[in-house]
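So the structure is just underneath, and the comments pick up after that.
One protein chain is absent from this view; the other protein chains keep their places.
What follows is chain A.
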Amino acid sequence: MKKYILDFRVSENVQLHDNYALLKLTPADGCPLPEMLPGQFVEVRVDRSPSTFLRRPISINFVDYPHNELWLLIRKAGEGTRTLCGLQAGEILNLVLPLGNTFTLPESAQERILLVGGGVGIAPMLYWGKYLKGKGYTPRFLLGFRSDKDLLQYDQFRQFGEVYVSTEDGSLGEKGFVTQHSILNEPFDRLYVCGPKPMMVAVARYARERQLFCEVSLENTMACGVGACLCCVEDTVEGHVCVCKEGPIFNIEKLKWQI
């Protein structure tokens, strides 16, 4: 899939409480958005942030082709992402995209699919859910947050399937981690997961015990985003592979996690 380096204009910056911003972007020159697949990411250049040297890899949250709009959900994790969260409508952002691989499509529309997201890890699941629904599948979503204050994009997810929520403090949905949610008592065929590593490890263990198909979206510290610098490697049964190029989506059977 061809990769591009393009300027985008911030059409809207939606502040989602203190720690997150949803940037809605359109190509600055008005050209149509290139093809992007669920699970892929972009590398964003951060200007006006003196201590930020490298681009920031950000998941594609949603692609709205009718409105020619790309959405990026960004959590304030450091100075770079804080600068991105503070962008104003009209400002220009330089992106390299689309990068990485995509999720594996289920073989049949009858498969029972659960998309699991934790915190900012919900980001790739929105576009994946939309994509699945568009292809005739019936995705369901399990979203985990620390508390009700951290809930993100609930209404957007509901457009594409049933949504289940767990919060660590019990302020919304079921109390506990996503792996403790009662929806997991139901049978599933496939799980797709993105979130903090302990969460992904726990869901992967659950999937492995039941011999379920499970893909996870990894986020390792990276520089180039195209497989050149070999900084973002993950240890797999095939050796060290780049998360930016061979990932970020991995089947758990390939990972050498201790699960």
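Here is the rule we go by: contacts are C-beta pairs under 8 Å (C-beta built on N, C-alpha and C of every residue); 3 or more make two chains touch, one makes a residue touch a chain; residues count from 1.
Keep in mind that, in the parts below, contacts and distances are computed from a predicted model.
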**Complete:** Its UniProt record identifies the chain omitted here, from "Dihydroorotate dehydrogenase", "2-oxoglutarate ferredoxin oxidoreductase subunit beta", "cytochrome-c oxidase" or "Amino acid/amide ABC transporter membrane protein 2 (HAAT family)", as "Dihydroorotate dehydrogenase"
**Given A:L93, A:L142 or A:C224, the one touching the chain that is not displayed** = A:C224
**Request:** From the listed residues A:R55, A:R75 or A:R140, report the one that touches the chain absent from this view.
**Result:** A:R55
**Request:** Spell out, residue by residue, where the missing chain touches chain A.
**Result:** 2-5, 45, 50-55, 96, 220-235, 239-240, 245
